[in-house]
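Just below is one structure, and these are the notes that go with it.
What you see is the complex with one protein chain gone and the rest in place.
To keep things simple, chains are lettered A, B and C as they appear, and every chain counts its residues starting from 1.
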């Protein structure tokens, strides 16, 4: 496929919500390894909010859908991840006004914008062992595949996000609750990076279909 | 021996104190089975107080020694057992004024008096699963052996106290903290009956020596 | 053992030293005599004295101060005080208007306050005793063993206020007895406490189970049941606590929901909401309430519900100023 259509976008969000609900115990357990053990429960509230937003959406444009998803997440998840995931979708929505499809180039611009906003909000960089470590390599792949069909670029982004998440197991946390037990954290994948790689995996599946 | 002499009395008290300190964990465990698990710790304070009283005693008469032991127990042990054991020694002391030896008959009168006072104070009877169930059969043996040498009568009293304590395992508690869990208490010897049988075992050893 | 303490033997005296340092304006601790007394006696009045095994804090030491206790006699952990303490407390706080002993219905407390009262009666002190036995868990042929639980706080508050108002000893005692008669308590535990001397849990409770009808000091309950949702726990607590009170439409109640020490505020206050609903469903009007750790059993997770069927006089004494570590209202500073 050359573009991500509005129905695919809905399929993506719906799949992400389901995957988060399915994986919610694993995300809690990953968070528990260094943090307070509720990343899965937090995002599960977000998943429910996404489902509500999808049910209420009138199929106007990409911006309207993503904006309502972003607001729903910001105002239901709480914690660091709620502000960050909410900001992600709100920034994406800024690029969807009047649009019912996105090229890879559009996706790259939107996710790149979101990445910058999230780093600023969280006061983090790549390498601090956060969800940024899954998001940043995915954005890099979108950049490399800027002119490729979305199915191809999103598959590459999903692989990069998954690999980035895996690599967090070797990183020393420098932000979020994980950093508190820094000296004793090693070996576990960062919870937020794990959920972020679910987001790109769902995107890849939605664009293949 | 026909009588219990003052040195034997000191030996008795000293042995009882040592036995309580040695057995203090077992007494706690017995109390824990139905009560609050500190009968051993409570009596351990009493044992220390007995040792202090023995160290300070000037060998005047039986009354003076037993009175200071009774007061020391009353004011150091606390709980039900402190009041009861304290009362026991205070009542015994009432029978020792100006005396430096006791016959079995004297012992019987003194312990009988103590038994009555303790039942009144604790508002209990034999069969309520308390230390009375070790004390009462011992007093009965002192009565039976009223004219026998103290070594013989005290041996019988000690056997009766031990058997009485054993029997408490079959009794339904009707006083003390043990009664609270009444329905589910069965099978354990009452802690206070166990410590009371230590008292008569020590008495028997002291009168044999 | 996971406890902040030096040794089991010093746990109580370390607590009392800490208490005196935390509240020099309220209390004095006399380590020689093992008693806690009000820092300032205030105007002459009937004195209120209580005491009991330690480990149930803030009972009784945390209730010494204006409008409540004049002295408290703390025993060892879960063991009653000894007569010497009670005698010393009485001699210190008796201002010649008589002394009320608030005695919880445990063998140790009954006997030791009894022995002290005998000694002191001979010295000319005028002493009244009220025995608190609000625990409804025990019934039938065990009824005489009903333990003193949460109502102890209510008795100390209301008798304290009556004394502060200048009422004579017989009236103060009458207020205390009326409070006992009109109060009932029922308690459940979700786990044991650990006695500092032994270091082992008072009982084993499998996960998902609740010990029903417990007392203090790690006493087991009457039965063990699967732990239901909090609204059902509240319903059970209310059912048992009000059964013997004449609670019908419009009955005015004062409610104390005390944690046993280890239950977090989040759960306890949440439970109170359900208790409130269950009481209102029965037509009771919750006139005053108190939710927190007031009568505890070391770190036990659990809760006890005390309901007092109040009236104008009792509510007036409830509202009267109090200034202690654990209760504080209506009185400046």
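Assume a residue touches a chain if its C-beta (ideal position, glycine included) is under 8 Å from a C-beta of that chain, and two chains touch if they have at least 3 such contacts.
The shown structure was predicted, so the numbers you read here are calculated from the model rather than taken from an experiment.
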In the full complex, displayed partners of the excluded chain: A, C
Selected from C:124, C:140, C:229 or C:250 as touching the chain missing from the view: C:229
Among C:115, C:130, C:149 or C:298, residue touching the chain not depicted: C:298
Touch criterion as defined above, residue of A:32, A:63 or A:101 at the omitted chain: A:32
Residue touching the undisplayed chain, where the options are A:21, A:63 or A:175: A:175
Residues from chain A at the interface with the omitted partner, ascending: 25, 28-29, 32, 34-38, 41-42, 45, 74-84, 86-87, 121-123, 174-177, 179-184
Positions on chain C contacted by the hidden chain, ascending: 1-7, 11-12, 14-15, 17-19, 21-22, 54-55, 57-58, 62, 77, 190-191, 193, 205, 207-208, 227, 229-231, 233, 261-274, 276, 286, 289, 291, 293, 296, 298-299, 301, 303, 328-333
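Methods note: only the chains that are shown with their structure count from here on.
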Mutual neighbours - chains that touch chain B and chain C alike: none
Identity of the chain that, by mean CA position, is farthest from chain A: B
Distance between the centres, which are taken as Cα means, of chain C and chain A, whole angstrom: 54
Sites on chain A at which at least two other chains make contact: none
Two or more partner chains touched - positions in chain C: none
